[in-house]
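Removed: one protein chain of the complex. Kept in place: all other protein chains.
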Amino acid sequence: MIVVLKRGMSPQDLERLKRKIEDLGCTYEVYGDEEPLLRIRSNQHRIARDFILSQPGVQDVFRLTSGHPLANKGHATESTVVAIGDYRLEPDHFLVIAGPCAVESEEQIDEIARALSQVGVRVLRGGAFKPRTSPYSFQGLGESGLRYLRAAADRTGMKIVTEALSSSELPLVSEYTDILQIGSRNMQNFPLLKAAGKQNRPVLLKRGMNATVEEFLLAAEYVLESGNRNVLLCERGIRTFEKATRNTLDINAVPLIKQISHLPILVDPSHASGKRNLILPLSRAALAAGADGIMIEVHNHPDAAKSDGSQSIDFAAFNEVLASVKAFAPLLAKKVM
Amino acid sequence: MIVVLKRGMSPQDLERLKRKIEDLGCTYEVYGDEEPLLRIRSNQHRIARDFILSQPGVQDVFRLTSGHPLANKGHATESTVVAIGDYRLEPDHFLVIAGPCAVESEEQIDEIARALSQVGVRVLRGGAFKPRTSPYSFQGLGESGLRYLRAAADRTGMKIVTEALSSSELPLVSEYTDILQIGSRNMQNFPLLKAAGKQNRPVLLKRGMNATVEEFLLAAEYVLESGNRNVLLCERGIRTFEKATRNTLDINAVPLIKQISHLPILVDPSHASGKRNLILPLSRAALAAGADGIMIEVHNHPDAAKSDGSQSIDFAAFNEVLASVKAFAPLLAKKVM
Amino acid sequence: MIVVLKRGMSPQDLERLKRKIEDLGCTYEVYGDEEPLLRIRSNQHRIARDFILSQPGVQDVFRLTSGHPLANKGHATESTVVAIGDYRLEPDHFLVIAGPCAVESEEQIDEIARALSQVGVRVLRGGAFKPRTSPYSFQGLGESGLRYLRAAADRTGMKIVTEALSSSELPLVSEYTDILQIGSRNMQNFPLLKAAGKQNRPVLLKRGMNATVEEFLLAAEYVLESGNRNVLLCERGIRTFEKATRNTLDINAVPLIKQISHLPILVDPSHASGKRNLILPLSRAALAAGADGIMIEVHNHPDAAKSDGSQSIDFAAFNEVLASVKAFAPLLAKKVM
Partner (left out) sequence: MIVVLKRGMSPQDLERLKRKIEDLGCTYEVYGDEEPLLRIRSNQHRIARDFILSQPGVQDVFRLTSGHPLANKGHATESTVVAIGDYRLEPDHFLVIAGPCAVESEEQIDEIARALSQVGVRVLRGGAFKPRTSPYSFQGLGESGLRYLRAAADRTGMKIVTEALSSSELPLVSEYTDILQIGSRNMQNFPLLKAAGKQNRPVLLKRGMNATVEEFLLAAEYVLESGNRNVLLCERGIRTFEKATRNTLDINAVPLIKQISHLPILVDPSHASGKRNLILPLSRAALAAGADGIMIEVHNHPDAAKSDGSQSIDFAAFNEVLASVKAFAPLLAKKVM
């Protein structure tokens, strides 16, 4: 962190600033006489830029290192391998997660689980507690939904990922699920992040629709720092001025995060586009950009889905996606799982 | 809601669509033969556009009415008057809420409360549970913070507004506070919105930094629909491409919301700009645009604040803001409270 | 400008970097041994951050000073007073520019000019060359439009502001107009900026709908650097995710630019909101935030306007706006002109 000091900063202000930096357990060096610079070195991630910026005599502050040491590559020498039950998501895997937006009935999730498991899908998605923009929309089946999802997965030997909307729901959801999902709207629900860090399921953390990559990694840092090292990131589109699609898939973020972090990164083309007929090309693009997997909304009757129908695909369309990523994966030295 | 049907939609699909609309308790009319239109009338807010859009034979869907009947003007014949203890925020009031970003110590909040109450401020803000982007930043004093805040307010005869970060924290926060704040990052924390709707404190709901006005009012609808009619809205800046300021104050939203809704709307110029020296002009602009109040970060020593120091102002600067809005308010037939 | 060098940068790379900085006519200092810093001092605005960032051995680059010395306050000791004919826009003035989006006929502009001049408006706006998103929309009357506009202004003793869409149109437009407008879509039309800088009319430069404040001031710098010091800035709303309004008025930018630059800044609430019934509160907010004026779309028959009708107001509504800003202006020590 580099601190630019104002020309004519008083010696007292400089002393006070130095003391504050030391109090935070950091070291520093001062360069130059007129308009001096101050460089803070160790443990800088514990200092908020804003805090230093508001000190008297400080003109500007620049961060040189990241504020998320645990999420960064420097921390782990190798890519993190997340264990999902007895399956391990290795760096040369491309994991395909599929399932409906919401569990709607025992029959629905059962039919979907059977169809997906038959074509080799290992992880089933499905929401029991649904975050809905309107209070009048279907809010999910709650615990029954979790029960149906678990049963469908057990019958087919699949693992499941489902969302908890709050830290108080988390224990219940954890009883049923294999992977705990933290949704886009909750990416900065800090009590939930901390609670997720203290339970022993892997966490699938979706990027907030308005979160920068930096904030996304800081959200992961909350989970990691609370003790849970099994974090899967998921890019699901960001909010921009473009309204032809529901969100804008930030494909840049995929290789960028692969370069910064040791955590696996998946892509959700369903939410990232909101359009059924973009899922296939975007799934391929995710793979080509270096993602470690995709998560897709698949429904037995997309046109009758209680939520997200227009971005869900049917089994036939899903099989096409699967065939396509299987054809491309070897060129990236990846195996579709 | 207008549903545009595809040329050549099958009669069976049309029948199925009609039945679904009836099942949701709505009525409809069909117009035209070739490429017909279908108009849904009663109870439309219970229908998600997305749900109709995904039905077979449907080409496009347009909403004519809002999805938030309780937040809309149609619902209440007059502006909602929120009661804060025995104070009532009348439509001709301009409420000034002030206080630090975070409660840092008993002495700090006490000194601030005394200074603010002396100049007539009725409602004290201060965070005890702080949502922080980094897990390494100061997270607030927790329950001690609430205690100090309550004591400082009681000594000075003030009311307080403070944030709960989750539905499980809510009962504790409700014990201490007069107004329950739901922060920007939690605007779509639906369990929290529902819980806030079931307790008996007024709710100050801050707009999500990426939320449209429509989504903001739908979040209010969650609280209203759960039974709590005392909702204060607060515009606090949205996230845009501009980085010279922390956020972009959406001043358009103030008169727009006044035209749509019967709920009072405040402005938070501190978060909306992130810059201390913009607070005065933005406070005046909020008043001029028709806001019902402002919420400002004031600190006894802004340069030593543990959070948000660069956007906090000191007592002298706050008094200037107060004097300025007091000079302008009569022209808008408002009284500064 | 601070250049952070990579640990272990080779001495040759460092020498090469120093030479490049000298070649650009700048001076520098080097601080520290391990991971050294380099501080560039004089004439830094001539160096693109990007250029230094791409040099071997460079890890990061931070700008300390602005890249637009002529637009900055440092350059002029006082606010720039722009002369519009024999009228001078003084710092204590609040200039109200009004008129239709487009000149539609001789009668239309004449009727509007008479009505506006009667209530004291000095500067008439009206487009003859219209930038339209669709090639099928009304493109303006061209030179006839300019002629009608000039005649209407001359009959009423008004000055005019109208847009040139390209440097080749500029000489023609300059013949007729008093103020040359560069529209939002042309804010980075650099040949047009340079040409505007070489003619002797004042320039009203509208902010690009996607331009940062920094880029806005750099666009002004193009005009200033080409020799024309009479530049009026105009904030007209930026593009964000919000679709309830046409654009988002960046009210933050008004006091921010007043603090950075000596140039006058106006606000265009018509384009910034796209909504007729927001013009009044936004005009007042612009004044309250410290703007030096407003530019409003006024039409004799807004409902029959060939363009921008839904954001144009009629004479009665305009008179209300005028009365309102006149009531507020004295509190800001401003006179409405």
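Just a few scattered comments:
When the chains are written out, they are named A, B and C in that same order, and each has its own residue count from 1.
The rule is short, and it goes like this: contacts are C-beta pairs under 8 Å (C-beta built on N, C-alpha and C of every residue); 3 or more make two chains touch, one makes a residue touch a chain.
Just so it is clear, the structure is predicted and the values come from calculations on it, not from any experiment.
The missing chain, though absent from the display, is touched by one residue of A:I97, A:V254 or A:I294; that residue is A:V254. Residue positions on chain C in contact with the hidden chain: 45-46, 48, 50-51, 53-56, 67-68, 131-137, 139, 165-169, 185-186, 188-192, 208-210, 215, 218, 221-222, 225-226, 239, 302-310, 312, in rising order.
In the full complex, chain A contacts the hidden chain through residues 210, 212-214, 238, 240-245, 248-256, 259, 272-273, 275, 277-278, 281-282, 284-290, 327-328, 331. Contacts to the hidden chain, counted on chain B, fall at residues 2, 4, 29, 31-32, 37, 39, 59-60, 62, 64, 239-241, 243.
We adopt the following convention: only the chains that are shown with their structure count from here on.
Between the Cα centres of chain A and chain C there is a gap of 40 Å. Multi-chain contact residues of chain B (touching two or more other chains) are listed as 210.
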